[in-house]
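In this view, the complex is presented without one of its protein chains, the others remaining in place.
== chain A ==
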Amino acid sequence: MEGIQKHLFTAFTLRMILITYGVFHDRLFPVAYTDIDYKVFTDAARHAWEGRSPYDRVTYRYPPLIAWLLIPNLWLAIWGKLLFSVADVLVGWLIYKLAARQGCTQSKAIFCAKTWLYNPIAIIISTRGNSDALSAALVLSSLLFVIQNKVRPLWAGVLLGLAIHVRLYPIAFSLPMYLCMGPRPTGKKKQWQNRMFAVLWPNSSRLMITLACVFTLAFLTGIGWLMYGWPCLDESILYHLRRRDTRHNFSVYFYLLYLGVGQPLALWQRVAMLFPQAILLFALSVTFGTRRNTLPFCLLTQAIVMVVYNTVVTAQYFVWFLSLLPPIIPFLDIRWKEVVRIVLVWVGAQVTWLVPAYLLEFKGSNSFLHIWFHGLAFFCASIFALGCLIKAYCPPDARRFKWE
(Lines give C-alpha, C1' and ligand atoms only; values in the text may rest on other atoms or scores of the structure.)
Protein backbone atom coordinates (compact mmCIF):
# COMPACT_ATOMS: atom_id res chain seq x y z
CA MET A 1 0.00 0.00 0.00
CA GLU A 2 2.93 2.28 0.78
CA GLY A 3 3.99 2.43 -2.87
CA ILE A 4 0.61 3.27 -4.38
CA GLN A 5 -0.13 6.00 -1.83
CA LYS A 6 2.94 7.89 -2.97
CA HIS A 7 1.78 7.82 -6.57
CA LEU A 8 -1.79 8.79 -5.70
CA PHE A 9 -0.44 11.78 -3.81
CA THR A 10 1.94 12.81 -6.62
CA ALA A 11 -0.83 12.38 -9.22
CA PHE A 12 -3.21 14.55 -7.21
CA THR A 13 -0.54 17.22 -6.74
CA LEU A 14 0.08 17.22 -10.49
CA ARG A 15 -3.62 17.79 -11.10
CA MET A 16 -3.70 20.59 -8.51
CA ILE A 17 -0.82 22.31 -10.32
CA LEU A 18 -2.67 22.12 -13.63
CA ILE A 19 -5.90 23.41 -12.07
CA THR A 20 -3.94 26.41 -10.73
CA TYR A 21 -2.30 26.88 -14.12
CA GLY A 22 -5.75 26.84 -15.72
CA VAL A 23 -6.88 29.76 -13.57
CA PHE A 24 -4.02 31.92 -14.84
CA HIS A 25 -4.22 30.63 -18.40
CA ASP A 26 -7.90 31.57 -18.68
CA ARG A 27 -7.11 35.13 -17.59
CA LEU A 28 -4.20 35.58 -19.96
CA PHE A 29 -5.06 33.80 -23.20
CA PRO A 30 -7.97 34.16 -25.63
CA VAL A 31 -8.33 30.38 -26.00
CA ALA A 32 -9.39 29.13 -22.58
CA TYR A 33 -7.85 26.07 -20.88
CA THR A 34 -11.16 25.26 -19.22
CA ASP A 35 -13.51 23.00 -21.16
CA ILE A 36 -16.56 24.72 -22.63
CA ASP A 37 -18.80 22.17 -20.86
CA TYR A 38 -17.45 23.30 -17.48
CA LYS A 39 -19.04 26.69 -18.00
CA VAL A 40 -22.25 24.89 -18.95
CA PHE A 41 -22.05 22.89 -15.68
CA THR A 42 -21.59 26.07 -13.64
CA ASP A 43 -24.48 27.83 -15.39
CA ALA A 44 -26.69 24.77 -14.85
CA ALA A 45 -25.66 24.65 -11.17
CA ARG A 46 -26.60 28.33 -10.81
CA HIS A 47 -30.03 27.65 -12.31
CA ALA A 48 -30.52 24.70 -9.94
CA TRP A 49 -29.39 26.72 -6.90
CA GLU A 50 -31.73 29.58 -7.73
CA GLY A 51 -34.66 27.18 -7.97
CA ARG A 52 -34.87 26.97 -11.74
CA SER A 53 -34.26 23.99 -13.99
CA PRO A 54 -30.62 23.26 -14.96
CA TYR A 55 -32.01 22.50 -18.43
CA ASP A 56 -32.72 26.22 -18.83
CA ARG A 57 -29.05 26.32 -19.83
CA VAL A 58 -28.86 25.34 -23.50
CA THR A 59 -26.55 22.40 -24.32
CA TYR A 60 -26.70 21.03 -20.75
CA ARG A 61 -27.00 17.32 -21.59
CA TYR A 62 -26.24 15.71 -18.25
CA PRO A 63 -28.40 14.45 -15.39
CA PRO A 64 -29.37 16.99 -12.69
CA LEU A 65 -27.00 15.17 -10.31
CA ILE A 66 -23.97 16.83 -11.97
CA ALA A 67 -25.54 20.29 -11.61
CA TRP A 68 -26.29 19.63 -7.93
CA LEU A 69 -22.78 18.31 -7.24
CA LEU A 70 -21.29 21.44 -8.79
CA ILE A 71 -23.35 24.01 -6.87
CA PRO A 72 -20.25 24.95 -4.78
CA ASN A 73 -18.78 26.18 -8.10
CA LEU A 74 -20.78 29.37 -7.55
CA TRP A 75 -18.44 30.33 -4.70
CA LEU A 76 -15.34 28.30 -5.54
CA ALA A 77 -14.94 28.20 -9.31
CA ILE A 78 -12.45 25.30 -9.23
CA TRP A 79 -14.64 23.08 -7.01
CA GLY A 80 -15.83 20.88 -9.89
CA LYS A 81 -12.31 20.45 -11.21
CA LEU A 82 -11.19 19.35 -7.73
CA LEU A 83 -14.06 16.88 -7.59
CA PHE A 84 -13.27 15.45 -11.03
CA SER A 85 -9.58 15.22 -10.11
CA VAL A 86 -10.42 13.28 -6.94
CA ALA A 87 -12.52 10.90 -9.09
CA ASP A 88 -9.61 10.73 -11.53
CA VAL A 89 -7.12 9.73 -8.81
CA LEU A 90 -9.71 7.30 -7.44
CA VAL A 91 -9.73 5.65 -10.88
CA GLY A 92 -5.98 5.14 -10.47
CA TRP A 93 -6.52 3.47 -7.09
CA LEU A 94 -9.32 1.28 -8.51
CA ILE A 95 -7.04 0.19 -11.35
CA TYR A 96 -4.45 -0.81 -8.72
CA LYS A 97 -7.06 -2.82 -6.76
CA LEU A 98 -8.43 -4.47 -9.92
CA ALA A 99 -4.96 -5.50 -11.13
CA ALA A 100 -4.06 -6.85 -7.67
CA ARG A 101 -7.35 -8.73 -7.46
CA GLN A 102 -6.62 -10.45 -10.77
CA GLY A 103 -3.39 -11.80 -9.28
CA CYS A 104 -0.79 -9.19 -10.21
CA THR A 105 2.17 -8.57 -7.92
CA GLN A 106 2.16 -5.24 -6.14
CA SER A 107 4.78 -3.70 -8.42
CA LYS A 108 2.82 -4.76 -11.51
CA ALA A 109 -0.40 -3.40 -10.03
CA ILE A 110 1.35 -0.08 -9.32
CA PHE A 111 2.62 -0.03 -12.89
CA CYS A 112 -0.96 -0.40 -14.15
CA ALA A 113 -2.15 2.45 -11.93
CA LYS A 114 0.76 4.64 -13.11
CA THR A 115 -0.28 4.26 -16.77
CA TRP A 116 -3.51 6.04 -15.79
CA LEU A 117 -2.28 8.41 -13.07
CA TYR A 118 0.45 9.89 -15.29
CA ASN A 119 -1.47 9.61 -18.57
CA PRO A 120 -1.45 13.15 -19.98
CA ILE A 121 -4.86 12.63 -21.62
CA ALA A 122 -6.44 11.69 -18.28
CA ILE A 123 -4.77 14.59 -16.45
CA ILE A 124 -5.80 17.18 -19.02
CA ILE A 125 -9.38 15.92 -19.31
CA SER A 126 -10.13 16.12 -15.58
CA THR A 127 -8.29 19.41 -14.96
CA ARG A 128 -10.08 21.10 -17.86
CA GLY A 129 -13.28 20.31 -16.02
CA ASN A 130 -14.60 17.36 -17.96
CA SER A 131 -16.82 14.95 -16.04
CA ASP A 132 -15.68 11.73 -17.74
CA ALA A 133 -13.47 10.64 -14.82
CA LEU A 134 -16.61 10.47 -12.67
CA SER A 135 -18.32 7.86 -14.83
CA ALA A 136 -15.03 5.97 -15.22
CA ALA A 137 -14.71 5.78 -11.42
CA LEU A 138 -18.31 4.52 -11.13
CA VAL A 139 -17.81 1.81 -13.77
CA LEU A 140 -14.53 0.60 -12.25
CA SER A 141 -15.88 0.52 -8.69
CA SER A 142 -18.94 -1.43 -9.84
CA LEU A 143 -16.60 -3.85 -11.61
CA LEU A 144 -14.47 -4.21 -8.46
CA PHE A 145 -17.51 -5.10 -6.34
CA VAL A 146 -18.34 -7.88 -8.81
CA ILE A 147 -14.92 -9.47 -9.14
CA GLN A 148 -13.62 -9.03 -5.60
CA ASN A 149 -13.34 -12.05 -3.33
CA LYS A 150 -16.63 -11.37 -1.57
CA VAL A 151 -19.12 -10.39 -4.29
CA ARG A 152 -21.37 -7.45 -3.44
CA PRO A 153 -24.19 -7.48 -5.99
CA LEU A 154 -26.10 -4.74 -4.16
CA TRP A 155 -23.25 -2.21 -4.34
CA ALA A 156 -22.27 -3.30 -7.84
CA GLY A 157 -25.86 -2.73 -8.99
CA VAL A 158 -26.21 0.65 -7.29
CA LEU A 159 -22.93 1.89 -8.78
CA LEU A 160 -23.76 0.56 -12.24
CA GLY A 161 -27.16 2.27 -12.08
CA LEU A 162 -25.42 5.50 -11.09
CA ALA A 163 -22.90 5.13 -13.93
CA ILE A 164 -25.70 4.61 -16.46
CA HIS A 165 -27.51 7.62 -15.02
CA VAL A 166 -24.45 9.85 -15.41
CA ARG A 167 -23.39 8.55 -18.83
CA LEU A 168 -25.58 6.27 -20.90
CA TYR A 169 -22.94 3.95 -22.38
CA PRO A 170 -22.35 1.65 -19.34
CA ILE A 171 -25.80 0.21 -20.07
CA ALA A 172 -24.03 -2.26 -22.39
CA PHE A 173 -22.07 -3.57 -19.37
CA SER A 174 -25.23 -4.71 -17.62
CA LEU A 175 -25.52 -7.94 -19.65
CA PRO A 176 -22.01 -9.29 -18.82
CA MET A 177 -22.37 -8.08 -15.21
CA TYR A 178 -25.57 -10.12 -14.99
CA LEU A 179 -24.14 -13.17 -16.76
CA CYS A 180 -20.98 -13.42 -14.66
CA MET A 181 -23.05 -13.65 -11.48
CA GLY A 182 -24.05 -17.07 -12.73
CA PRO A 183 -24.07 -20.37 -10.85
CA ARG A 184 -20.75 -22.00 -10.07
CA PRO A 185 -19.71 -24.41 -12.82
CA THR A 186 -20.18 -28.02 -11.72
CA GLY A 187 -17.82 -29.60 -14.20
CA LYS A 188 -20.43 -32.11 -15.25
CA LYS A 189 -21.42 -32.15 -18.89
CA LYS A 190 -24.99 -31.01 -19.17
CA GLN A 191 -27.47 -31.05 -21.96
CA TRP A 192 -27.53 -27.81 -23.90
CA GLN A 193 -31.06 -26.96 -22.71
CA ASN A 194 -29.91 -27.19 -19.11
CA ARG A 195 -26.83 -25.15 -19.87
CA MET A 196 -28.88 -22.49 -21.58
CA PHE A 197 -31.15 -22.44 -18.56
CA ALA A 198 -28.24 -22.11 -16.14
CA VAL A 199 -26.69 -19.31 -18.18
CA LEU A 200 -29.76 -17.12 -17.80
CA TRP A 201 -31.40 -18.35 -14.55
CA PRO A 202 -31.89 -15.41 -12.17
CA ASN A 203 -30.28 -16.62 -8.95
CA SER A 204 -30.21 -14.39 -5.85
CA SER A 205 -27.03 -12.46 -6.83
CA ARG A 206 -28.38 -11.81 -10.31
CA LEU A 207 -31.72 -10.67 -8.95
CA MET A 208 -29.95 -8.41 -6.48
CA ILE A 209 -27.67 -6.69 -9.04
CA THR A 210 -30.55 -6.24 -11.50
CA LEU A 211 -32.93 -4.81 -8.90
CA ALA A 212 -30.28 -2.55 -7.38
CA CYS A 213 -29.28 -1.23 -10.80
CA VAL A 214 -32.82 -0.72 -12.10
CA PHE A 215 -34.01 0.81 -8.82
CA THR A 216 -31.09 3.28 -8.62
CA LEU A 217 -31.52 4.30 -12.24
CA ALA A 218 -35.31 4.62 -11.98
CA PHE A 219 -35.09 6.49 -8.67
CA LEU A 220 -32.58 9.08 -9.90
CA THR A 221 -34.25 9.52 -13.28
CA GLY A 222 -37.64 9.73 -11.56
CA ILE A 223 -36.46 12.48 -9.22
CA GLY A 224 -35.05 14.42 -12.16
CA TRP A 225 -38.30 13.99 -14.06
CA LEU A 226 -40.44 15.06 -11.09
CA MET A 227 -38.33 18.13 -10.45
CA TYR A 228 -37.57 19.33 -13.96
CA GLY A 229 -40.07 17.49 -16.15
CA TRP A 230 -39.69 16.37 -19.73
CA PRO A 231 -36.52 18.37 -20.62
CA CYS A 232 -34.62 16.31 -18.04
CA LEU A 233 -35.38 13.02 -19.85
CA ASP A 234 -35.05 14.58 -23.28
CA GLU A 235 -31.68 16.27 -22.75
CA SER A 236 -29.93 13.75 -20.48
CA ILE A 237 -31.11 10.49 -22.11
CA LEU A 238 -32.96 10.80 -25.41
CA TYR A 239 -30.54 13.35 -26.83
CA HIS A 240 -27.68 10.84 -26.55
CA LEU A 241 -29.74 8.17 -28.32
CA ARG A 242 -30.79 10.31 -31.26
CA ARG A 243 -27.59 12.32 -31.54
CA ARG A 244 -26.69 12.65 -35.19
CA ASP A 245 -24.00 15.28 -35.39
CA THR A 246 -23.47 15.75 -39.09
CA ARG A 247 -20.28 17.76 -38.70
CA HIS A 248 -17.13 15.85 -39.58
CA ASN A 249 -15.78 13.49 -36.92
CA PHE A 250 -13.89 10.19 -36.68
CA SER A 251 -17.04 8.08 -37.02
CA VAL A 252 -17.18 5.56 -39.82
CA TYR A 253 -20.83 6.62 -40.35
CA PHE A 254 -20.13 10.37 -40.60
CA TYR A 255 -20.38 10.92 -44.36
CA LEU A 256 -23.24 8.47 -44.76
CA LEU A 257 -25.29 10.27 -42.11
CA TYR A 258 -24.40 13.67 -43.54
CA LEU A 259 -25.48 12.68 -47.05
CA GLY A 260 -28.67 11.24 -45.61
CA VAL A 261 -29.64 14.53 -43.92
CA GLY A 262 -33.30 15.26 -44.49
CA GLN A 263 -34.16 11.83 -45.79
CA PRO A 264 -35.16 9.28 -43.15
CA LEU A 265 -33.11 6.09 -43.13
CA ALA A 266 -34.78 3.01 -44.58
CA LEU A 267 -35.43 0.18 -42.13
CA TRP A 268 -32.79 -2.10 -43.64
CA GLN A 269 -30.23 0.73 -43.36
CA ARG A 270 -31.00 1.20 -39.69
CA VAL A 271 -30.70 -2.53 -39.09
CA ALA A 272 -27.45 -2.64 -41.07
CA MET A 273 -26.10 0.18 -38.87
CA LEU A 274 -27.13 -1.36 -35.55
CA PHE A 275 -26.71 -5.06 -36.19
CA PRO A 276 -22.90 -5.38 -36.45
CA GLN A 277 -22.49 -3.51 -33.17
CA ALA A 278 -25.27 -5.36 -31.35
CA ILE A 279 -24.05 -8.80 -32.42
CA LEU A 280 -20.48 -7.91 -31.38
CA LEU A 281 -21.55 -6.67 -27.95
CA PHE A 282 -23.52 -9.88 -27.49
CA ALA A 283 -20.68 -12.12 -28.72
CA LEU A 284 -18.23 -10.40 -26.34
CA SER A 285 -20.70 -10.81 -23.47
CA VAL A 286 -21.04 -14.56 -23.96
CA THR A 287 -17.32 -15.03 -24.59
CA PHE A 288 -15.83 -12.99 -21.75
CA GLY A 289 -18.84 -11.92 -19.71
CA THR A 290 -19.91 -15.25 -18.23
CA ARG A 291 -16.93 -15.65 -15.88
CA ARG A 292 -15.64 -13.22 -13.32
CA ASN A 293 -11.97 -13.61 -14.22
CA THR A 294 -12.57 -12.34 -17.77
CA LEU A 295 -15.16 -9.67 -16.89
CA PRO A 296 -12.69 -6.70 -16.89
CA PHE A 297 -11.57 -7.67 -20.40
CA CYS A 298 -15.20 -7.98 -21.48
CA LEU A 299 -15.97 -4.41 -20.42
CA LEU A 300 -12.83 -3.11 -22.15
CA THR A 301 -13.66 -4.76 -25.48
CA GLN A 302 -17.31 -3.68 -25.27
CA ALA A 303 -16.28 -0.07 -24.61
CA ILE A 304 -13.98 -0.17 -27.65
CA VAL A 305 -16.79 -1.58 -29.83
CA MET A 306 -19.23 1.10 -28.65
CA VAL A 307 -16.76 3.87 -29.51
CA VAL A 308 -15.71 2.41 -32.86
CA TYR A 309 -19.30 1.88 -34.03
CA ASN A 310 -20.67 5.12 -32.60
CA THR A 311 -22.37 7.56 -34.98
CA VAL A 312 -20.30 10.38 -33.46
CA VAL A 313 -16.66 9.80 -32.47
CA THR A 314 -14.30 12.44 -31.13
CA ALA A 315 -11.08 12.01 -29.13
CA GLN A 316 -13.07 12.60 -25.94
CA TYR A 317 -14.86 9.27 -26.43
CA PHE A 318 -11.57 7.39 -26.14
CA VAL A 319 -11.78 7.88 -22.36
CA TRP A 320 -14.55 5.26 -22.34
CA PHE A 321 -11.95 2.56 -22.82
CA LEU A 322 -8.73 4.28 -21.70
CA SER A 323 -9.65 3.74 -18.03
CA LEU A 324 -10.54 0.07 -18.62
CA LEU A 325 -7.29 -0.76 -20.41
CA PRO A 326 -4.70 -0.47 -17.55
CA PRO A 327 -5.95 -3.38 -15.37
CA ILE A 328 -5.68 -5.66 -18.42
CA ILE A 329 -2.08 -4.81 -19.38
CA PRO A 330 -0.40 -7.60 -17.31
CA PHE A 331 -2.64 -10.18 -19.01
CA LEU A 332 -1.63 -9.34 -22.54
CA ASP A 333 0.94 -11.71 -23.97
CA ILE A 334 2.41 -9.25 -26.40
CA ARG A 335 5.86 -8.07 -27.44
CA TRP A 336 6.92 -4.44 -27.27
CA LYS A 337 7.49 -4.46 -31.00
CA GLU A 338 3.90 -5.49 -31.52
CA VAL A 339 2.64 -2.78 -29.14
CA VAL A 340 4.57 -0.14 -31.05
CA ARG A 341 3.10 -1.42 -34.31
CA ILE A 342 -0.48 -1.26 -33.01
CA VAL A 343 -0.02 2.23 -31.56
CA LEU A 344 1.61 3.45 -34.82
CA VAL A 345 -1.24 2.09 -36.94
CA TRP A 346 -3.97 3.45 -34.66
CA VAL A 347 -2.43 6.88 -34.08
CA GLY A 348 -1.26 7.02 -37.70
CA ALA A 349 -4.83 6.49 -38.92
CA GLN A 350 -5.96 9.43 -36.78
CA VAL A 351 -3.19 11.68 -38.07
CA THR A 352 -3.92 10.90 -41.72
CA TRP A 353 -7.62 11.57 -41.03
CA LEU A 354 -6.64 14.98 -39.66
CA VAL A 355 -5.20 16.13 -43.01
CA PRO A 356 -8.46 16.17 -45.07
CA ALA A 357 -10.37 17.25 -41.96
CA TYR A 358 -8.04 20.24 -41.58
CA LEU A 359 -8.38 21.10 -45.28
CA LEU A 360 -12.17 21.10 -45.00
CA GLU A 361 -12.44 22.90 -41.68
CA PHE A 362 -9.72 25.53 -42.03
CA LYS A 363 -9.16 25.82 -45.79
CA GLY A 364 -12.67 25.32 -47.05
CA SER A 365 -11.70 22.73 -49.63
CA ASN A 366 -14.22 20.05 -50.50
CA SER A 367 -12.54 16.99 -49.00
CA PHE A 368 -15.62 15.11 -47.80
CA LEU A 369 -14.83 11.98 -49.78
CA HIS A 370 -11.28 11.87 -48.38
CA ILE A 371 -12.53 12.30 -44.83
CA TRP A 372 -14.94 9.42 -45.38
CA PHE A 373 -12.17 7.24 -46.79
CA HIS A 374 -9.88 8.00 -43.83
CA GLY A 375 -12.82 7.38 -41.48
CA LEU A 376 -13.05 3.87 -42.95
CA ALA A 377 -9.29 3.46 -42.54
CA PHE A 378 -9.49 4.56 -38.90
CA PHE A 379 -12.31 2.10 -38.32
CA CYS A 380 -10.16 -0.70 -39.76
CA ALA A 381 -7.18 0.38 -37.64
CA SER A 382 -9.33 0.29 -34.50
CA ILE A 383 -10.73 -3.14 -35.38
CA PHE A 384 -7.18 -4.32 -36.03
CA ALA A 385 -6.11 -3.06 -32.58
CA LEU A 386 -9.11 -4.73 -30.93
CA GLY A 387 -8.23 -7.96 -32.75
CA CYS A 388 -4.64 -7.78 -31.47
CA LEU A 389 -5.94 -7.35 -27.89
CA ILE A 390 -8.22 -10.37 -28.26
CA LYS A 391 -5.39 -12.48 -29.70
CA ALA A 392 -2.95 -11.43 -26.98
CA TYR A 393 -5.31 -11.81 -24.01
CA CYS A 394 -4.48 -14.56 -21.50
CA PRO A 395 -7.19 -14.61 -18.80
CA PRO A 396 -6.10 -14.53 -15.15
CA ASP A 397 -6.23 -17.79 -13.22
CA ALA A 398 -9.91 -18.76 -12.81
CA ARG A 399 -9.16 -20.48 -9.48
CA ARG A 400 -8.69 -17.09 -7.87
CA PHE A 401 -12.32 -16.31 -8.69
CA LYS A 402 -14.02 -19.30 -7.08
CA TRP A 403 -17.34 -18.57 -5.43
CA GLU A 404 -17.21 -18.60 -1.68
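Just so it is clear, a contact is a pair of C-beta atoms (placed from the backbone, for glycine too) under 8 Å apart; a residue touches a chain by one contact, two chains touch by 3 or more; residues count from 1.
The rule we apply is simple: contacts and distances are computed from a predicted model.
The complex appears with one chain absent; UniProt names that chain "Phosphatidylinositol-glycan biosynthesis class X protein" among the candidates "Vacuolar protein sorting-associated protein 45", "Proteasome subunit beta", "Phosphatidylinositol-glycan biosynthesis class X protein" or "Cytoplasmic tRNA 2-thiolation protein 2".
When the whole complex is considered, the residue among A:Ser107, A:Asn149, A:Ser204 or A:Asn366 that touches the unshown chain is A:Asn366.
If you put the hidden chain back, the residue from A:Lys150, A:Arg247 or A:Lys337 that touches it is A:Arg247. Counting the whole complex, the residues of chain A in touch with the unshown chain are 30, 32, 36, 39, 58-59, 245-247, 252-253, 255-256, 258-262, 269, 272-273, 275-277, 279-280, 283-284, 287-288, 305, 308-309, 360-369, 372, 376, 379-380, 383, 386-387, 390-391, 393.
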